[in-house]
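What you see is the complex with one protein chain gone and the rest in place.
Going by the order they are written in, the chains are A and B; count residues from 1 in each one.
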Amino acid sequence: MDKQSVQVIIETLKEEGIDLAVTLPEEPTFSLTEAMREDPFFQAVTVAGEGNGLAFCAGAALGGRRVVFVTGIAGLLVGTWALSQMGMVYGAPILILASYRGDFGDHSGIPGSQLLMFKQVAEPLLGALRVPYRIVNQKATLKRMIQEGSFACQDYSHPIVLLLSGEVLW
Amino acid sequence: MLAVTSLSTNAPFWFNVRPQGPNFFALNMGLCLPFALGLSVAFPKRKVIAIDSDGSLMNDSSSLITVADVNPANLVAFVMDNGSYAFMSSTFTTRKTDLAKMAQGAGIANASTVKTLEEFSAAAKQAMESAGPTLIVAKVERDAGRVSADRSRTSGRPMREWFMDAVRRHPDYQGGR
Partner (left out) sequence: MKRFDCLRLLAPMVDPYMLTVTSLSSNTAFWSDLRREGANFFGCNMGLCIPFALGLTVAFPKRKVIALDSDGSLMVDSSSLITVADVNPPNFVAIVMDNGSYARMGSTFTTRKTDLEKIAQGAGIANTATVRSEEALSAAVEHALATSGPHFIVAKVEPDRVRVKGDPHRTYGRFMRECFVDAVRRHPDYQSGKKNA
């Protein structure tokens, strides 16, 4: 992710009042999570596993904090159990920025069979869990996508996933 | 003070003891402790207690690592350890797991095991009056039978609405609406 996208995302999250940044670091979004860790505006938490990470986000969110969870498709797979509970059962307003590993344009070099799996599973998984999502792959609409995602998250009181891809991620 | 319980008789028992106030009941396996941790960063000036169970914590013991890392002074976690899954088999057939030691390994310094009511009482009092995070594993017997409480107050969506109502009225609540 380039500096410009990182800046737009951070600026927009601040405008939305999202000051709790939670992650288990992964390569595509590392520059974003590092920038958030270094920015005193955010309370930055590194979790040990995405499952307990999502449950943590839910407790904070229902408790009134504005939270963003930064992860990837792999993290959503690990956290599927927690996401099903925190979404479908409890409607916790968690904004999730997830790198869309395996979407066309992923030249990161991890094996193709893994990328294919991520691509095949990602959207049906979110559909199965009834988590509303959008694919965010253009710099021109990045800011608005985050604003709209954040609004929906609070309005529906439900996890929302923004799948980062294309020129936004790579 | 906010409270979070796991599935198991923790939920109906706690509901009978403290029906009012912000209580989140009956979180499924592995989710109780991390959810309570999240509440502790939403209400940093209030004690948040997690009433978990051995099977639930063992499902995601990595939450102990996350607790140690966030290091919230206001979190007190109780683990009701009856060495089994409800009325079913034991949680670990050879009974070798020491959850307090796993917590210490994870980085939670104040982690202990208690076996009598006196020990429990003393440990709980200490935890509520000092800075945490604190974890207390309470060795308990298996319950003799099923216990239930009003499902609309202790489970799922309806429970969540009662919880949110209490949370919104809390003087420290920072969220919108």
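Keep in mind that, in the parts below, a residue touches a chain if its C-beta (ideal position, glycine included) is under 8 Å from a C-beta of that chain, and two chains touch if they have at least 3 such contacts.
Bear in mind that the values here come from a model prediction, so they are computed numbers and not experimental data.
S.K.: Considering the whole complex, which of B:N16, B:N71 or B:S121 touches the chain not shown?
M.R.: Residue touching the absent chain, from the options given: B:N71.
S.K.: Taking the entire complex into account, which one of A:I9, A:V22 or A:A74 touches the absent chain?
M.R.: Only one listed residue reaches the unshown chain, and that is A:A74.
S.K.: Which listed residue, B:M102, B:A123, B:A138 or B:M159, touches the chain dropped from view?
M.R.: Checking each option in B:M102, B:A123, B:A138 or B:M159, the one touching the absent chain turns out to be B:M102.
S.K.: In the complete assembly, which of B:T5, B:N23, B:S40 or B:S61 touches the absent chain?
M.R.: B:S61
S.K.: For chain A, which residues reach the chain that was dropped from this view?
M.R.: 24-27, 30, 33-34, 37, 46, 48-50, 74, 78, 109, 111-114
S.K.: Across the whole complex, list the residues on chain B that are touched by the chain not included here.
M.R.: Contact residues on chain B toward the absent chain are 58-62, 64-65, 68-69, 71, 92-94, 96-107.
We adopt the following convention: only the chains that are shown with their structure count from here on.
S.K.: Between chain A and chain B, what distance separates the C-alpha centroids? Give it in angstrom.
M.R.: The separation of the two C-alpha centroids amounts to 27 Å.
S.K.: Hey, which residues of chain A end up touching chain B in the complex?
M.R.: 20, 43, 45-49, 51-53, 55-67, 81-82, 85-86, 89-91, 154
S.K.: Which residues of chain B touch chain A in their complex?
M.R.: So the residues of chain B touching chain A come out as 2, 4, 24, 27-28, 30-31, 33-43, 60, 62-63, 65-66, 69-70, 156-157, 160, 163-164, 167, 173-176.
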